[in-house]
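The complex is shown incomplete by one protein chain, all other protein chains being positioned as in the whole.
Entry: subunit A
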Amino acid sequence: MIVNIRGLSLIFTFFSISFLASVVVGLQADLAGIVDWHLPLIGEYILEPTPPLYVLQSQSQRNDGEGRIIGLTKKNVLAVLNAENGDIAWRHQFELSDPVISFHVKDDNVLLLSGSGGSTIRLFSLSTGSLSWEKSIVPSEEARLTIPAYLGTDAAFVPSKQGEEDTVVVLTGSSRVSKFRLSDGGLLWSMESPGSGSTILFNQLIPTGSSVHILGFHSQFTGQSLLTSTLDISTSIPKADFGQVPSIIEIPSQALIASSTIDGEAKVVWIEHGRIRIITIKEDGNVGKVKDLLPRKGKLYESIIDVGVRRKGIILGKRSDGAVDVISVSQSKKLEEFELSANSPERSESIYSGTETKNGVILNRVYWSFNMAVGAAQTINIPNVDSSDIITSGFTFQYDTLSHGTFIHAAVSPTLNDKQLPTLVLTTSNGAIQRMELDNPGWVREESLSDIKAARFVDLGEPETEEVREVLAEEGFAGRLSRHLVELKDLPGYLFRFAKRFTSASYTSALQVTPLNTTHLHRDQFGFQKLLIAATAKGKLFALDSSNGAAIWSRNLGLTSAGGSEIDIQDMWNVRDGEGGREPMLAILATKVSKDKETLTTVAYHLNAYTGLIAGEVDPVNHLPLGKTLFEGKPQNAFLLPFENCGTKASVLAVIDSSNDLHIFPPCKKVAAGIEEISDSLFYSVISRGIDETSVKGFIPSAAREGGGFKGELIWQLPIGASENILENKAVIFDSISSFGRVLGDKSTLYKYLNPHLQVISTFTPSQRGVSSVNLNGIGKIYVVDTTNGNVVYQTQIDGVKERGGIKVGMVENWLVFSWLDERGWRIGSTELFEDTESKGVTPSQSSFQDVKINAVSQSFILPTEVKAIGFTTSKAGITTKEVLIVNGKNQIASIPRRLLDPRRPTGKPTSRDKEEILIPYEALIPLEPKKVISHKYEVLGAKTLLTSAALVESTSLLFAYGLDLFVTRGITPAGTFDILSDNFNKVQLLLTLGALTAGIVVAGPAVKRKELKNKWY
């Protein structure tokens, strides 16, 4: 009878458990956009040689098309933005070995030159972004590299004539000229200039009439001079010998070829001795006489500015006093002068840009007025380049220099509004793109987020009404009583929230969180909502709401200008959590260039995560935080110390300078004493790269230095082979560990080798030295180094690695995962390190200076996709299985189940022990399940770093992927959502059942008692 009852209760337990844990496997479509967000970015614009261009995408039904902004970015992206709302119309990212050089637009055609020497040519459709064709003129191995990369490359659409198909001529590799059909990319002709080589460098071309005129440089003993060449446009036969132009050229960009009013002719202009010189090339290739462009003007010119309208015969000439003239090359005269463009302390330096209109050009100048603290734009509209009619206009605009820095480019729209004012798209020095109109500042794209140097999740505190405050030890009884009485006002709110949470909480409702703002900074019930602090390379900090990507605050750490940023962020750490009502704090380490660009110092800041305020003094002039200057030079390494600052209760940061000495931030005597105490068990390592040898060096802090800090004492050194290139250098992820071993089928234990000091270094040794080829093979090596004693704990060698693929590594606890590309495809390796012992495991409590034998179990698999980055999921207590996260070849983020990557998968027939352990028999191929794609519909372009953070519930892991695009998800549950009730769970029914049962007990209890009593009588 007892057995039966127990059995029943067991059944009940089983049922209830299986009921509760109705596991959600895979990501469901309805969770897309709820559990994650994706911010597509393009990167910061490249301004040379083709800055972003505002064009109108022609539409058949309207004359005025929609505005589009085409540009190339430093992230190797060709992007087209919608000018109305700033959204990305389309974009393409190219491989690192194929750098973008320039783009050329005509109607719906976007021609892109890329690769070294511009040897790869692609044609895109402006409206759809689809690739029409792609041609490689020379194999990328043979392509000539020039510095800058765009030197010696050019492309021009051949003016279409009646009855002829559209063509384009392209100059690549500073010597080869080719002509393509636009419709299908058919090569019509291609010719390498016979004389060109090391001394002759072709730079620009212009097709006109029946000729293609080419401008080149001739390097001679005396210096560079100009040289022209003319080809027949239909046959490619040179029409004449090289035209030697008597000239001296100092900077290649100070000479250009422009069109003339006469079809078939071209003009070459350059600066020589402060004068603008001009020469005419006739259609047959004959060169005229050198003339002064503006003979009677006595003013000296400093430079020629090409704003991309030279094919319309318009250039800008900058005079020695800074004023800029608009010069028509074809008419050989000055058309206009930009008003008040001479250098003045009242204005910033001007930025010039231009765009072609149907028959004319629009030129634009923007500058910052220091007096009025506004931006000013001046526009010169030349409706027809053959006449000298011009319309000038201008406006001022409000612009947030504090947030965006200075503007470094302004793309001007090819149409003007009824007030003759253009729409501008500003590119700013700290990476933002902003649309600007008169009285109407438009959208802003924060493209600096494409270059995040460091990011951290910051846990938020509980809502105030539910906050458990720290017990105040010094509080008296009366004080506490009165405090509690005051806090009673929060009771109704608390009760309401509790009842709401108790009755209505489910998985979906838990995912729908209130967006954060500066006044509402609380976490949700399950800790899915956090603050995401991102530090971009140029020193702009952002706090993003992890649930929707909205920026809570942003702040600049330093000044940025066209020349770059004075701040270069190195890394960032969480130094204080938000427990007990205090505000979480982060430490930021950066290098700062002094104003005169001579000295580089390492600076550290303390950042309040809730408000974005930087602790400490601010610059009296620009109100930027000064931070704490630690030392001169760059830091080699930095890490947190296991000490807290006495005042701020923030963890103390140790920073290693270039001479391997240790500095602490914030400086504190107590901490220094603490370091001295543990100096023989505090280790740090740096990678020192020498000319002939690279080595990893380990140090301990020794003698205290004057003025704080410690001298580093070298205790070990690990040389890396001279021919080995270090690819990646990653630390082991060592968070909360729930299990110290793996239980085998016979219930014995394989104890994990747990060592929190491990560093993983991957290297590549090319098989042939000195050959820079894209498809280079070689040997890859992976070292796992104990950074306390410099021992190589584990080492593996991979033969036949293709360099193009690189080697990606990652290690968590005792599990090392690495991927590479070999001859046949992508491979992934998995290694687990175990203690080689029969008795109890000793790591990690044992000192790493005591010997531990290691047993490494390895296995490798075939992956059907590229691996661009490796990361791991994490969880609060470390109980949930850890999965590998990868960025695959389709720019998706996918997870690979741990069980598939288990190196202990049996290769033969699985034994009963293997079955007991539920090991899957080995199969070489790891299939990529579409269910395991975390980023589902999004393409997370350029993701390089996968940062994970644990939610409050054990099952769930948060992920932040960054690199170019940003992607955050809180839907990674490697073992299912076992600790969250699913939506199917009928809470009301459960409550009703419980209520009914209670009522039944209340009613039936007395009756049963009465009956029992009655039974006793008889």
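Here, a contact is a pair of C-beta atoms (placed from the backbone, for glycine too) under 8 Å apart; a residue touches a chain by one contact, two chains touch by 3 or more; residues count from 1.
Criterion: contacts and distances are computed from a predicted model.
> Match the chain absent from this complex view to the correct UniProt protein name in "Gpi16 subunit GPI transamidase component", "Ubiquitin-conjugating enzyme 35", "DNA replication complex GINS protein PSF2" or "ER membrane protein complex subunit 4".
Listed in its UniProt record, the absent chain's protein name reads "ER membrane protein complex subunit 4".
> Considering the complete complex, identify which of A:685, A:762 or A:935 is in touch with the unshown chain.
A:685
> One chain is left out of this view; which of A:280, A:602, A:848 or A:892 touches it in the full complex?
Only one listed residue reaches the unshown chain, and that is A:848.
> So which of A:338, A:407, A:740 or A:834 would be touching the chain we can't see?
Hidden-chain contact among the options goes to A:740.
> For the chain left off this view, which of A:148, A:642, A:930 or A:1000 is in contact with it?
Answer from the full complex: A:642 touches the omitted chain.
> By the contact definition given up top, give the residues of subunit A that touch the hidden chain.
Considering the whole complex, subunit A reaches the absent chain at 2-4, 6-7, 10-11, 14, 456, 573-575, 577, 637, 639-642, 651, 654, 678, 681-685, 731-735, 739-741, 743-744, 746-749, 754-759, 787-788, 840-841, 843-848, 916.
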